[in-house]
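This is the structure I want to talk about, given as structure tokens.
Note that one protein chain of the assembly has been removed; the remaining protein chains are unaltered in position.
Coming up: chain A.
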Amino acid sequence: MASIDISNIRKSYGIHPVLHGIDLEIRDGEFVVLVGPSGCGKSTLLRMIAGLEAVTDGEIRIAGKRVNDLAPKDRDIAMVFQSYALYPHMSVAKNMSYSLRLRKMAKEKIASVVAGAATKLGLEPLMERRPKALSGGQRQRVAMGRAIVREPKAFLFDEPLSNLDARLREQMRAEIKKLHKDLGATSIYVTHDQIEAMTLADRIVAMHGGIIQQVGSPLDLYDNPANLFVAGFIGSPGMNFFEGRYIKLNGKSVFAPTGGVELLLEAPANLEEGSRATLGIRPEHVVLGADGPEAQMAAIDLVEPTGFGIILHLTLGPVSLKAFTLDRRFLNATGEIAVRLPGSHLHFFDESGRKV
């Protein structure tokens, strides 16, 4: 187990920069999830920590030791690949013991370590099979087993669940979390799936365009997104945004969406009067069937039942808006509905997209 310090890491392919100065400290035993859309640089960062990509500039330290120029084999980290990357000509047992055999560990010790990991992952009946005779979920388990027998300084996961079907993904997600609880190993997990990020992480690192957008606990990112990108990326269905202007009307704070109905705010926002801004509210915070002076009428465009709840697609003035509710009364709603955007759940972002 070890801490991992990343300071001012940059990566370019030729003249194309991919990572623009990443700073991140990962504590001993922490589970950190790197999340972001395709091409945000999260996998590149992980591969640089593993030693599979050269570092253009900056420094990576594992347990305090600079590893920039160390070969992957000398970094003492384990990695689970998206493709599993099992050795096809070796049995499950041989796959799992490969790293230990390379380290010339005693045969009896290898056998006991591998057997222990197999028990933990429920792989005992499969030990003599070749990878091609395994299902996707079993392959995934073998890949995990291959990583845990090593007791490495850190585990790296590169989208390990994205090749599994939804049910299996849910199950393996829970198993990974349990495993981390058992082993307490420093883990870095790359995914584009925000549910995986939310459920697994001690801390989430949201990345976009080769830059870290926000680092924080899952609920931190959910409740207090630092900018428009994080606000839009975390949460499903995604946050509603309204572009407009922040103004004062008769001494009261008002948000005027472009072409929309003015919204009276309960408290003044930390914005300059007359400045352009974006207002955000999560679909689950939109109050449906509201009454009172702040209620506005919205047209119902579409009703999507998800089983768990209902997503309503609404039009409020010129802007579209999504609302999420658990109340089945809205399943057959048509025409218009009164909605309210409660002040305590509003997020304001200034012109540069930063949360204020």
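Quick note on the criterion: contacts are C-beta pairs under 8 Å (C-beta built on N, C-alpha and C of every residue); 3 or more make two chains touch, one makes a residue touch a chain; residues count from 1.
Note that in this section contacts and distances are computed from a predicted model.
Novice: According to its UniProt entry, is the unseen chain "Xanthine dehydrogenase", "Sulfite reductase (NADPH) hemoprotein beta-component", "K+/H+ antiporter subunit F" or "ABC transporter permease"?
Specialist: Of the names offered in "Xanthine dehydrogenase", "Sulfite reductase (NADPH) hemoprotein beta-component", "K+/H+ antiporter subunit F" or "ABC transporter permease", the one UniProt assigns to the missing chain is "ABC transporter permease".
Novice: Please pick, from A:29, A:72 or A:289, the residue that touches the omitted chain in the full complex.
Specialist: Of all options in A:29, A:72 or A:289, contact with the hidden chain holds for A:72.
Novice: Can you tell me which of A:116, A:136, A:268 or A:342 touches the chain that was removed from the display?
Specialist: In the complete complex, the chain left out is touched by residue A:136.
Novice: Mind listing the chain A residues that contact the chain we can't see here?
Specialist: The missing chain touches chain A at positions 50-52, 71-73, 77-79, 81, 83-89, 98-99, 102-103, 130-134, 136, 139, 146, 150, 163.
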